[in-house]
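First the structure, then my questions, so here it is.
Just one protein chain is left out here, and the rest sit where they should.
Going in written order, the chains are labelled A, B, C, D and E, and every chain counts its residues from 1.
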Amino acid sequence: MTIRDHIMIAHSLRGEVFGPAQRLHGATYVVDATFRRRTLDDDGIVVDIGRAADALRAVLAELGYRNLDDEPDFTGMNTTTEALAQVVADRLADRMGGLGLDSLVVTLHESHVAWASYERPL
Amino acid sequence: MTIRDHIMIAHSLRGEVFGPAQRLHGATYVVDATFRRRTLDDDGIVVDIGRAADALRAVLAELGYRNLDDEPDFTGMNTTTEALAQVVADRLADRMGGLGLDSLVVTLHESHVAWASYERPL
Amino acid sequence: MTIRDHIMIAHSLRGEVFGPAQRLHGATYVVDATFRRRTLDDDGIVVDIGRAADALRAVLAELGYRNLDDEPDFTGMNTTTEALAQVVADRLADRMGGLGLDSLVVTLHESHVAWASYERPL
Amino acid sequence: MTIRDHIMIAHSLRGEVFGPAQRLHGATYVVDATFRRRTLDDDGIVVDIGRAADALRAVLAELGYRNLDDEPDFTGMNTTTEALAQVVADRLADRMGGLGLDSLVVTLHESHVAWASYERPL
Amino acid sequence: MTIRDHIMIAHSLRGEVFGPAQRLHGATYVVDATFRRRTLDDDGIVVDIGRAADALRAVLAELGYRNLDDEPDFTGMNTTTEALAQVVADRLADRMGGLGLDSLVVTLHESHVAWASYERPL
Partner (left out) sequence: MTIRDHIMIAHSLRGEVFGPAQRLHGATYVVDATFRRRTLDDDGIVVDIGRAADALRAVLAELGYRNLDDEPDFTGMNTTTEALAQVVADRLADRMGGLGLDSLVVTLHESHVAWASYERPL
């Protein structure tokens, strides 16, 4: 089961490989979170979609409308689309453990032509 | 005829109406530029798609990978999605005048759930 | 400026032209509401996106998760995609008047291959 | 190889977890069916796309334009998006066996912000 | 009311402006046909969606799975996306006249980054 939400952030990236993205800029990330389990629960669902949406909203609220360069959590790391997909997945896993879910995939779409995913067990 | 491209920028917005978007954050804008004319030219086109794409790319390159709060062109104005749609349209009009086109619409998609358009004559 | 939301409803349609859709069935409508004005306001926006989203959410909440065949408001009318686009637009206009907006377009997407729009002044 | 089609159904869901979706409502499901095989056949394809599309159409025709609450096949089960993805996959598997295919994934999109998939061997 | 369908064609374009597209190549056109009328008919619709879809399918069937360079109808003209949008619109108008419709817009999407529309009265 997959739900979609989004955030808007500012950041810069360190390393020559990033070219002009070394300058302070920003991104809208359209975020898809996929929860997987082997068999459906007694209600016939993977997970309560309201609960999942609230958890995703809460994780994204900690990141959104911020300059990630100023966030202590990200000191010394590049907040690339790939790295942020892992951050969102890990934080979402913290909130969605113990519910019988098997795994989680988080995809961050940075534009209509580029996106990145991170998959982990739950 | 419409072509699509995108930019990634940082900015903040001034005014209580913007809530958390008053903080420095950013956006990916997926940009659609529509060129209109009453009748097609002798080649059967509205405009050379390569020329239009180059012009759009050039206009967006002046904005992208930047913190718009630091750009002199935007001093004293809010760089909202609506305002930037007008900026892109006006700058594109400067580059695409004298080609027999009648009007131009620029749409900036800021997420999967919000976008803004600006229409003007050419 | 356009915002997107959605509703899920049940209904049936009366008239041979509707074929199997005369049976009780349902639809997800992905709803786009476009607000237009000639010039931006002092904040550089068409309308407060939060206020517009709340108004759209309120209008859709009156319709969603319901069997429209049982709603007194729709007695004697077919709740086609086209008709519902008008209902949503008119109800949204009631909530968004007096804000200096010029017109409103509401589009209801009923699937990946069919949608309907209704446009009216504000 | 993936093909897309859709259905429109009415249903209600039993269980407090579903909130307002316990009321009779409905959904458009945009349905993606993915057929997989290790190596392509002699024609260079995974499966005859026409045959696959006909099979998917036939499976969906048994479900579409109906109130699933009244369907004997679904007595005692919740027709959630997840459960219906499995129903479509299983019925499609019945029609597409013996063709050398290895597995099948069915995804039902219930809106622009939520979808569910079911994967099974063929 | 808008419906979507598609065709796949081969063609080449004459004129230096087209660069490599002067070579024989091809395109998938995802085609949107929008029918407009001032007020809905007695059934609450713009037009019978089945009839409109059949008409669009018929128009596209005359074009699809063909090399347009070999079609007598297109001798001496460039089958650009813009020109084909007009061809589809005109042929659709021939089939959908006398139904009380006011106007028609046909959009041909040639890729995820380019499309063209043609609008005409009905």
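Worth a mention:
Just so we're on the same page, a contact is a pair of C-beta atoms (placed from the backbone, for glycine too) under 8 Å apart; a residue touches a chain by one contact, two chains touch by 3 or more.
Model, not experiment: these values are computed from the prediction.
Contact with the chain that does not appear here is found for just one residue of A:D54, A:E82 or A:D102, A:E82.
The omitted chain makes contact with subunit E at the following residues, 4, 6, 8-11, 20-21, 23-30, 64-67, 110-113. Along subunit A, the points of touch with the absent chain fall at residues 13, 15, 17-19, 77-83, 86, 112-117.
Summarising the interface, subunit D meets the missing chain with residues 1-5, 40, 43-46, 48-50.
One rule holds in what follows: only the chains that are shown with their structure count from here on.
Chain centroids computed from C-alpha atoms place C closest to the centre of all protein C-alpha atoms shown.
Over half of the residue numbers found at the subunit C and subunit D interface occur in both copies, marking it as a same-residue contact. Subunit A and subunit D have CA centres that are 27 Å apart. Between the Cα centres of subunit D and subunit E there is a gap of 31 Å.
Within subunit B, the positions touching two or more other chains are listed as 4, 112-113.
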